[in-house]
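So the structure is just underneath, and the comments pick up after that.
In this view, the complex is presented without one of its protein chains, the others remaining in place.
Each chain gets a letter, A and B, in the order it is written, and its residues are counted from 1.
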Amino acid sequence: MAESTEKNYLTNGHTIKSWLLTVDHKRIALLYLGAVTAFFVIGGIFAILLRLELLTPKGDLFSADIYNRIFTLHGVIMVFFFMIPGIPAIIGNFILPIMIGAKDLALPRINLLSWYLYIIGGLFAVACLIMGGVDTGWTFYTPYSSTYSNSAVILAAMGAFIAGFSSILTGLNFIVTIHKMRAPGMTWFRLPLFVWAHYATSIILLLGTPVIAVTLLLMVLERAFHFGFFDPRLGGDPVLFQHLFWFYSHPAVYIMILPSMGIISELVAAFTKKRPFGYEFIAGSSLAIALLGFFVWGHHLFVSSQSMYAGIVFSILTFLVGIPSAVKVFNWTATFYKGSITFETPMIYVLGFFGLFMVGGLTGLFLATLAIDVHVHDTYFVVAHFHYIMVGGTVMGYLGGMHYWWPKMSGKMYNEALGRIAAVMIFVGFNLTFFPQFIAGYLGMPRRYHSYAEEFQIFNILSTAGAFVLGISFLLPIVNMLWSLKYGKDAPANPWGAKGLEWTIPSPPPTHNFDITPTVTEEAYAYAPNPSKGDH
Amino acid sequence: MSGHDLKTASPLQHHFANFKQQYEAVSLAMWSFLITEILFFGGVFLAYAIYREMYTQAFAAGSHHLSIFLGCLNTAVLISSSFTMVLAVHSARIGKKNLTSLYLFLTLLLGCVFLGVKAIEYHDKFINHLVPNDTFHFHGFEGPGIRIFYSLYFTLTGLHALHMVIGAVILVIILIQNMRGHYTSEYNNPIDMFGLYWHFVDIVWIFLFPLLYLIGRHA
Partner (left out) sequence: MSHDSSAHHGGIGIYLIIFSALLVLTAVTVFAAFVDFGSFNTVIAMTIAIIKAVLVMLFFMHLKESPGITKLFVAGAFVCLAVMIGMTMNDFATRTWGSKVEADSWIKRTPHQYIETTQSKTPSQKYHA
């Protein structure tokens, strides 16, 4: 469809006020895109700094104290300001209402509020940075955080607290929207799997985030006023903090991965031109992950003096929570069979996701095993495990989704060659960075140390080299998107020939999305059967 | 297309098809928010549960120092304010504007009584060195548990009081809006949804009262 002279959501108002006071979910998504990308870059800079330190076994670049602040800020910024909001606030905000045939989210003003809360939380994080940062680790373990640390703990905790409320409002908005704003005919089992994934994510956002909010509050009360909660000198128990902290922070990792899995489902369907195999099971597995994810937090406390018996229970449940993820991987793989597979940039990210997420997920089973965890807890094995899932899983899905929906969001096509090159470079750079860390960790290199034994140096050199490749590669999609705005071809309504309501409206969409609310009559992913592949 | 900016405050928001959809959506939204509040307070209740088992004697000693009379009075006041609140919602639904204003005002009044009593209790704690900071000193029981008890007491009642203060402020706004005739029997969502919030705050106190004031009273 040719570029029309009618207004779209981008051209509907040019003032700063029309952006900063917008209630249009699409504009809010772009506001988030800008802010989240900025924090991703800051968090990435901290990663480069710490990888530079780790080139040599001695702690020669930074003192231990400064190094502690660097890895803490990397964690705090990446977790609270990139991973948690990332996909839901950007792609979820933009695409979810359109996918269900709605004109906007259920609560547009709450949506804008959530962005402002994100910004305010971010300002607290920046203030923390300016005041010298925080050195407790992103996990804020007590009593170091509540009593002994000399860093800007309260500022960091407040930043995370406020950003947490931002994410709660996003989740709340999604749940209400999915329940109440679906177009006629859009039954639950006609919903795109992206929507199911965000529904499950929103459940976790709603139930889990308040717990870390109050936990950080208690820690701050102890630090500021010396209330007794977690410091043994005041009668408190540090392990109680860990229980409270991880009760949220474990489900939080499912907040980070589920939206990405939702994207993968969409990309698999679009680039095999097939309805995902076992649609109901993929949908159900999202809910299962959200549910089971609340029962396993104790696996972070295996060596924290948690009772062995509680440890056994948590270990068994942690094995169980891997099953729904496996269900998804099997179903996606089965979708490829007899599909019309094409290898545009989003599909490259999908393939990268499969390999990396599987390694990350399987190494999680190692960590779930009590005896092995005693050996590898707090080593680089753990660091590698969660980066395989968070970067190899979430970021690959995020980038795949950004490329997939970019034509819809911007009305421009990005450069396909650069897109594919970047995807491959990210895959290579990522593996070079993090695979050596599995080995170093298994051989005993501890995490969060600025110096290490000589025998680990080769792994660290490889890892740092990989980090530079990865860092440069991450810039490429940003360059590509910016390039497309000036030089990209105009995007049609449906550049991929994909199924889904978002592809029935113009690129970029008008502010109100749909001129007439659509009535849904076909199943999700109603691709025509492919006779040449034996379908009928 | 109206309703695309913050200023539009028409009763029916532009993205909803009808009042029914709007009501159901904001109702689910408010309940979802209250669910987050359940988990928010829940974290402190977990700490309470663990420490009460760990420091049973200390908790009993701390609880004895609280005034059952004031706690009971506040419980009755808050339950009454819930009663007036539900009557306010009822009156709004049948379009009785002045009756609604009266019940909203009574709710506000009772809420302020609650906060006043709380202020008296807090004052007593301040002058008796029972605030669990570095000035803390409890006569009659040794051990770390007593400071933990008061840390939990202040956190729980403090968070609760904060929610009441926020509620009171919103209640003032809603009362004024009602007196100005912004609500009808067809559209009174703010009163309805605020009522849910107010009742929730009442429920938190329903649990706080026995957990803080009534420990080991039979000894």
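Everything that follows uses one rule, which is that a contact is a pair of C-beta atoms (placed from the backbone, for glycine too) under 8 Å apart; a residue touches a chain by one contact, two chains touch by 3 or more.
For clarity, every value in this text was computed on a predicted model and none was experimentally measured.
Novice: Which one, A:His243, A:Lys274 or A:His450, makes contact with the chain that was left out?
Specialist: A:His243
Novice: Which residue from A:Leu20, A:Ala224 or A:Val313 sits in contact with the chain not drawn here?
Specialist: A:Val313
Novice: Among the options A:Pro232, A:Gly497 or A:Pro529, which residue touches the chain absent from this view?
Specialist: A:Pro232
Novice: Mind pulling the chain B residues that touch the left-out chain?
Specialist: Against the missing chain, chain B presents residues 19-20, 22-24, 27-28, 31-32, 34-35, 38-39, 42-43, 45-46, 49-50, 53-55, 68, 72, 75-76, 79-80, 82-83, 85-87, 90, 93-94, 143-145, 185-187, 189, 195-196, 199-200, 202-203, 206-207, 209-211, 214, 216-219.
Novice: Using the document's contact rule, name the residues of chain A that touch the chain not shown here.
Specialist: Looking at chain A, the ones touching the missing chain are residues 179, 207, 211, 232-233, 235-240, 243, 247, 294-295, 298, 301, 305-310, 313-314.
Here is the rule we use: only the chains that are shown with their structure count from here on.
Novice: Please output the residues of chain B touching chain A within their complex, sorted ascending.
Specialist: For chain B paired with chain A, touching residues are 1, 4-6, 13-15, 17, 21, 24-26, 28-29, 32-33, 35-37, 39-44, 46-47, 50-51, 54-55, 132-134, 143-145, 147-148, 151, 154-155.
Novice: In their shared complex, at which residues does chain A touch chain B?
Specialist: Interface residues on the chain A side: 21-24, 102-110, 112, 168, 172-173, 175-176, 179-181, 206-211, 213-215, 217-218, 221-222, 225-229, 234-237, 240, 243-244, 247, 511-512, 517.
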